[in-house]
Structures are given as C-alpha cells and as structure tokens.
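Partial view: only certain chains, each at its native spot in the assembly.
All chains are identified by letter, namely A, B and C, in their written order; residue positions are counted from 1 within each chain.
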Amino acid sequence: MASEKVSTKIGMAPGSLVYVGEEGAADICVSIIQYSRDRYTETTDADLEACRQAISEDSVTWINITGVHDPDLIGRLGQMFDLHPLVLEDMLNTEGRPKLDDYDTYLFAILKMIDYDPGQNRLDHEQVSLVVRPGLVISLQEKPGDVFDPVRERIRKGKGRIRKLGADYLAYALMDMIVDQYFLAMEQIGEQIEDLQDEVIEDPGEEIVQTIHQSRSRIIFLKKAVWPVREIIHNLLRDDTDLISDDVRVYLRDVYDHAIHVSDTVESHRDILSGVLDIYLTTVSNRMNEVMKVLTVIATIFIPLTFIAGVYGMNFDYMPELSRPWAYPALWAVFLGIFAGLLVWFKRRKWL
Amino acid sequence: MASEKVSTKIGMAPGSLVYVGEEGAADICVSIIQYSRDRYTETTDADLEACRQAISEDSVTWINITGVHDPDLIGRLGQMFDLHPLVLEDMLNTEGRPKLDDYDTYLFAILKMIDYDPGQNRLDHEQVSLVVRPGLVISLQEKPGDVFDPVRERIRKGKGRIRKLGADYLAYALMDMIVDQYFLAMEQIGEQIEDLQDEVIEDPGEEIVQTIHQSRSRIIFLKKAVWPVREIIHNLLRDDTDLISDDVRVYLRDVYDHAIHVSDTVESHRDILSGVLDIYLTTVSNRMNEVMKVLTVIATIFIPLTFIAGVYGMNFDYMPELSRPWAYPALWAVFLGIFAGLLVWFKRRKWL
Amino acid sequence: MASEKVSTKIGMAPGSLVYVGEEGAADICVSIIQYSRDRYTETTDADLEACRQAISEDSVTWINITGVHDPDLIGRLGQMFDLHPLVLEDMLNTEGRPKLDDYDTYLFAILKMIDYDPGQNRLDHEQVSLVVRPGLVISLQEKPGDVFDPVRERIRKGKGRIRKLGADYLAYALMDMIVDQYFLAMEQIGEQIEDLQDEVIEDPGEEIVQTIHQSRSRIIFLKKAVWPVREIIHNLLRDDTDLISDDVRVYLRDVYDHAIHVSDTVESHRDILSGVLDIYLTTVSNRMNEVMKVLTVIATIFIPLTFIAGVYGMNFDYMPELSRPWAYPALWAVFLGIFAGLLVWFKRRKWL
C-alpha cells in the first residue's frame, strides 16, 4: 500500500496542511444532517458552501466528511469555521494519537474507529476527527463506511433522546458508537483466546504461536486505541468547559465505564495469553522429552546387545565359546535377560 | 451455552433495554422484604405493583429480583422508581464491570457475585446490581441462588444491627456477603497452590501446567472482580453523598479492608504460582538432562567397543591378530579397560 | 494443622465474634504492666476484672493477652473498653491484613509479628492487635512468646524514655520491636541468597531451585507483612489524631524508615534471586550442551568407522580388497585418518 508517512511532514511549518495516510483514497464526500426536535433534513454529496448555509441557531448540524486527503478542502473548512491551524494539521494526519483539545469555543477530538469484520477475521481501523461547537458537529473520516449508521437512523426516526438534545449529545453518541465497536473486537479476541486455550491443551500445532502473536498484536492495538479515550473522557468529566452540558456528562460517564471495561479486559486477556504460551512451551519441552526417551530406551537396549553379537561375529581362530553347542541358546538367554532387565529399570524410572 | 453478547447491542441508543447474558435463564422472580425495628414482612413471587405499594417511610424495603432477561420488567421498574435509562441498560447487561454511580437521589452499583462450589471445584459467577435509596434497596441478580441468605436470616431473626439501621446498612451487608465469598474462592486457590508446590517438588506430571493455568485464570478473574470494589468503596468513603451515614461508613471500611486483603493475596498467590512454573520447567530440563546422560553414557561406552568387534569381524585374508591364541582374551581385556576407563571418566564428570 | 478458616465466617453478621486461626491454641493468659515515672507494677495471669481496676489516670497500663481463640473473653473486653464490634471481630480473625483504623477515641492496629528461628531455619508468624488509648495499650497475640521482652525489660529497669512517656510511646515501642524482627528475617534471606549466588556459580545441584523458591516465598511473605506498615505509619504521621504526640511522631518516622528499608531490600533481594535462577537455567542448558557434544563426537567418529568395518565383514564371494595383503593395514590407516580428521574438525568447532 503506497502511503504518505508522518516523516514526510518533518520540517514543515506547524499547521502545514499535508495529508498523511494511505494514498489512493476514495473520493471526498461531504454529507450534512440537520435536525431539531421537529425538523430533519439530510444532504449527501453536499459542497462546503452548503455547510456554511446549513448552520442555523435552533438546530443541530452534523457535517460528515469522508476522505481527508485534500488539504485544500480542509483549509477551506478551517477558514469557514475559524479552526486553529493545528486542528487542520491533525485532521490531515491519519496517524495521530487519540486526544482531546479544548479550544474554548470548540472541542477537537481524535479517535480511532475500528472496523472489525468477523467473517474475514480482519481488523481494520481509520481515524475519526470531531469538532464540537454549540449546534455543530463536524466529523472527518478516512474512508467510506463507518459505525455511525445507527446514530443516523436514530436521528431520522427521532428515536431516543437525540433529537431533543444538542451537539454535545450527538458527539457523545458518535464516541459511544466507536467505543462500542471496541467491544466487538475485544469479544472476538476473547473467543480466539478461548479457542487457543482449548487447542493448547489438546494437541497444539506450531501455528499456535502465530495465532498467539496475532491476538497479542490486536490486544496491543486495542489498548493503544482505547487507553487515551479514558483520559479524554476523564478530562471532559472533570473539566469546566461549557461545551458539554451536565445531562450529557452522565452519558459520557457511561462511555468512560466502557472504555475502562475494554482496557481491563484487554489486560486480563493478555495475562491469559501469556499463560497459553507458557503451556505451549512446556508442551514442546515435554514432547522433546518423549522423543528423547524413545530414542534412549531403544538405543540403551540394543547398543549393548549389538556389541555382544559383534563380539561373536569376530573371526579369531581361538574363541572357545563358539564351538560349544549350548553357547548360542545361552546367548539368547543373555540377550533376553539384558532386555528384560533394562525394561524393568526403565519402568522404575517411569520412562515407559 | 447460547448467550446474548454485548456486541449485539452495538448501535442501539444509549439506554436501550436489551438483555445481554446467557439465554434460557430461569423465570423472573421478585421478592420483597420489609422491616423496621419492630416489624418484618416478607413476600415471595411478588409482582412489581406490590413493590410500589410496599414502600413506606418508616421501614426499609428490600426488593430482590432474580432474572434480568426481561427488558419490559426492567423498564417498568425504571419508571416506578424514576431510574436513569443508563441504569436500566446496565441492569440488563450482565457483562458489566463492577462500578458505582452516584445519581444524587440514589446510588447504583454493579458487583460480581461468586458462587464457588468447593465440592465440584466449580467457580461460577453472576452479576448483582444494587440501587440504594433512603429506605429502599433494589437488588437484581441473574440466576436463582445467591449468597444473601445469612442477611435474610439476620433480618428475620432481628439479629445484629440490621433491623435498627437503614437501607445503607442493608446495602453494606449485601456487599459484605459478596466480598466474603471472594475469600472462599481465594482460600481454595491458595490450597490448590499449596498442593501444586508439594506436587512440583515430589514428582510433577504434565497435567500440572494445566492446573497452574486454571489457578492463574481464576486469580485473574478474582482480581478483575475485586479490584473495582476497592475503588467503589474508596469513593464511598471519601464521597460527600448523604446516602451513606457515618455509622455505615465504619462498616464499609471493613469491606474495604477485605477487598484489599483479597487483592493483595491474589497478587502474592500469583507470584508464587509463577515460581511453581519455574520449578516445573527446571524439572523438565533436568529430566531431559538425565535422559540424555543415560543415552550418552551407553552410546559412548558401546559404540567404540562395537567398532572394535566389527574390525575383527572383517574377512580380510591377511589379519595377523586373528591367529594369535592370546588375541581374543587380550581383546576382552581391552574391552573391559575401555569400559572401566569411561566409567571413571563419567564418574568424574558427575554423570553417574 | 486443624484450623478455623476465614470462610467459616461467611454469612455472619459483621462483628460476629468467631475465632479464625489455628485450633488447639494454648491457654489464654492475661498480663498487666502498669507504670509511671516512678511507679511500676506487673501482674501475670490476671483476669479481666483486674484490668478494669488497673487503669488509673496518672499511669500507663499495658494489657497483654496471649491467645485470642475465646470469643467470650474478647466480647467482655469489648464491653469493658467500649470497642467497636468490628474491632473485636478483627481481633479474633488471625488472618487479617496489617492495617490501622482510627476510632477517634482509640486507634486499632493489626500487625504481623515474625518469629524467626535461625537455628532451625523456621519462619513463623502470628498476628498482633493493638488498641491504643490515652494511658492504655491493649495487645493481643495468638501464641505464647513474643518479641516484646526487651520493652518489658526497659519498663522494669526504667531504661530509656519509656517510663517518662505515654501510651503512644509504648505502642511505638511495640511496633518498633515487630519491625526490627523483620530485619532479622531479611538478613537471613540475604545470607541465603548470597549462599545461592556462590553455589550457583560453583556446582549447582537440582535442589537449588527449591531453595530459590523458599527464599522467594519468604520474600513474598515479608513484603505482604511490611508493606502495609509503611501505609499505617504514613497515615499516623500525616494524620491529625490527638492520640499520638509530636514527640512520638519523630520515633514513628524511625519505624517508617525501617519499614521502607525492609521493603526496598526485599525488592532488590527478589531481583537478585531471579538473576540466580537465570544463571542456574543457563547452567542446565550448558550442561546439556556438554552431554550432547560428547555423544555427538563419539557417535560421529565411530559410526562411519563401524560402517566400514561392517562392509568388510560382508560375506560376498567376490570382494577383491579382501585378498590384498596390504588391505588390512591400509584400512587401519583410513580408520586413523578419519579419526584424526574428525578430531581436527571438532577442535575447530570448539567442541573439544
């Protein structure tokens, strides 16, 4: 995948608008949803000019932009809504860390939206930026497709509290969707770990280490995505910003609980995973022990016997035993005696 | 086990009442216990309407609901007692993380109740939600059977302080029962670990790794259940909520001590467990060493001897040694000399 | 050892007086020491009634009770001195965690007293509960024998500051004795670790892993005993309780230093121990390598030679080499050549 890296930005002035992310992204698409308690309009494929006109004092406007690879568009957006250059820069950098900045008249948040496809066992992600102002939420995402459809549906149908509350509630609803999606990924990892636990006890193959590694990497990724969310909401709950109403703070506490839950579970998944690896490594050691025991038993029994047979295969002229008629059967008795004696010894050592 | 997962809720409005937990749960059963210093009534199989009527100003009412898989019932409960939609949502989600939320007029707590059966070595758990209001405690649990019978008994018999104190004391008593049960599980894990320590020193088998893993998983589970309880009570002790009286705070401090004790012990159990695994792994290594030494001693002694025997089994026409009468006995002397020499060498290397 | 477990208490009302600890404990024995600057009386085998009468305003009374398995006695003690039911419950539970509770008119502390016997290498412990009130210290211990004799001696002889200061100083002196004893155990562990370090480098046997495990378990135990002491004294130093005078706070700071010192040393002992285990495991690996090399050298040299000897032991009618007179000496040259060549190769690979 060709991609623009963060390092390409090194040396640019702060606030320089340069896209950082995968290239060849899809067309940019702007959609506007506007609603109040009793009105609701939706515009897809809007242009930015439409955005400015859309805003009105008695309704909530949600501008959703898919595709952030056009610095021009982001620049115009910034001018239109008077956003700080650093905000614009962060919008264009899809490799950012989740965070929340309070710019007094608006809040700016970065989150990682997971797109987990259980069918294909693929864990994709994209960055979502949110600008929250009284009456306005702007969301930016990298690629078409998101986890916000249920929110859109609730707005359309007027279900729940969403049409009755402000932009802060809408922002909460979007964050909630994103964090809920982490549960899906976490559950899948949990199931993978349970399968691993079963498999490692029955008959683990070599590929198990790679599955453990995949689970571990996903856990590390999830942790990196969800950990800052705790911080973000913790700050929002403590903070004295007027941009979040007390009603919505109760809801944010709920997202906070979920974020803590995910990161706790992620931590205990990790602990269990390392236990699974321990079992596997012990299994490998024990198998090696098995193999070595078989070899040692066979070799310890037959090598001395072979030596004795070799002795009586020697061609010395003077070997008195060779001419005794009872010698051959007697030797077989010796062979069997050694064989049985060693078997008993191995039994005692619990090698058999 | 068929079960409704958290992920099935993704996309729903916050406060959507959807059951998350094991399916096929038993019938829902509502019971009411009401008491004051000198009165006491108990109703089993009550309906919700009875609940509303039960509440009176000069007594404590404890509504216990077994089975939380009916969103309807929970919804009516919410309306009846004016609970926040997020509280109702959490009641229906049996996969929540233990926590405490202060809703000013009532407290809402989630706890994990352990049901440890030492006979069958089974560690089951279910979620308990508590709503605490002046004069009222509502407890919700997933399945029939709980650890609260001693509390019921104390209420019935008027034993202890319970009939003289308020709903906050009742809530404390329930939490205390739940935390006390953690001790039982912890003691059992402790004994399992002591058995493991004995076994690993005597003659550990391969299955020991799985027992270690089981103990470890239980420790991780217990830790996840008990850790948030510390937080919850810490907050209650610090907090300025009027819902908890100072008398009861002293008792909460006791539960706090127990929660800390459990989590400390869990931590040290874990340390010791990892030491047990170390011993086992070293034992496996040392055993392999033993096996290899036996193989090496046998092979090192007999392989050269077999070679010599092979030499004198060759059929060359001209092999002067073969015709010497002393050659065969001399060769046996050589055999025995090599044998003894190697034995001495192995003794010196401490392989024998 | 038959013992009453914590779990037997599950379900009892808080403050229920039930003994938790080893059964078959010795007789209960109450002793009273009373002193002021110029007076001193000592009563052994006192009864509780004597305690009540003993207390006077211008002297310090120290009631020491050995044996806490009698709930009745503890119950009467509680009534006599107006102690909270939870305090009495904790006194009877010998499995408690070290802690300090401030009940405004008195302090209640739980500590773990170590009884280390260097001769028998036995690390025993018992629980000590302390109640501290102006002019009164009550100490409870599980078994006869304690580390307080030096304090008794100082009181008797009027040595040091003890006769000039109050009950808070006496309580400090007892805590100091307990923490000093931790040093003894810690020093012993330190010496065990030094021995282990020497042994692991010279010629470690298999039993070393068990010694490492024993040291580790003791470290874990010491840590669990001493860590809460830090907390306890930290709280006492910060706290605004009037029960501790400023003079005594300076002395508590000294105990605090010691507690920190013990827990720091315990931490570094632990680090070094895990290094010792690393060395041992590497030694085991290296030894296995040695064994394998010996086997491989012998087998690699003699197996091909034995094959060649086997070839000329075959009984084909047409094997021209067999009839050449130089063939047998030539073959010995080949044998020696292969032998020498392989020796050189092994030398080069540093296997010899």
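By our rule, contacts are C-beta pairs under 8 Å (C-beta built on N, C-alpha and C of every residue); 3 or more make two chains touch, one makes a residue touch a chain.
In this text, all values refer to a predicted model and were calculated from it rather than measured experimentally.
Colleague: Given 3 placed copies of the single sequence, how many copies form the entire complex?
Modeller: 5
Just so we're on the same page, only the chains that are shown with their structure count from here on.
Colleague: Tell me the shape of the graph of touching chains, choosing from line, ring, star, complete and other.
Modeller: Looks like a simple chain-to-chain line, open at both ends.
Colleague: Please tell me whether the contact surfaces of subunit A and subunit B are same or different in residue numbering, using the over-half criterion.
Modeller: Homomeric contact, different residues on each side for the most part.
Colleague: For the two copies subunit A and subunit C, what is the rotation angle that overlays their Cα atoms, in steps of 5 degrees?
Modeller: It is a rotation of 145 degrees, to the nearest 5.
Colleague: Measure off the straight-line distance from the CA centroid of subunit A to the CA centroid of subunit B, and report it in whole Å.
Modeller: About 25 Å separates the centre of subunit A from that of subunit B.
Colleague: In whole angstrom, how far does the Cα centroid of subunit A sit from the Cα centroid of subunit C?
Modeller: Between these chains, centre-to-centre, one finds 41 Å.
Colleague: Residues of subunit A that contact two or more other chains, please.
Modeller: 313, in rising order.
Colleague: With touch defined as at the start, can you tell me which subunit B residues reach subunit A in the complex?
Modeller: For subunit B paired with subunit A, touching residues are 5-7, 9-16, 84, 86, 89, 96-97, 99, 101, 103, 206, 209-210, 212-213, 216-217, 220-221, 223-224, 277, 280-281, 284-285, 287-288, 291-292, 294-295, 298-299, 302-303, 305-306, 309-310, 312-315, 319, 321-325, 327-328, 331, 335.
Colleague: So in the complex, which bits of subunit A are touching subunit B?
Modeller: 147, 149-150, 154, 159-162, 172-173, 176-177, 180-181, 183-184, 187, 197, 201, 250-251, 253-254, 257, 260-261, 264-265, 268, 271-272, 275-276, 278-279, 282-283, 285-286, 288-289, 292-293, 295-296, 299-300, 303-304, 306-307, 310-311, 313-319, 351
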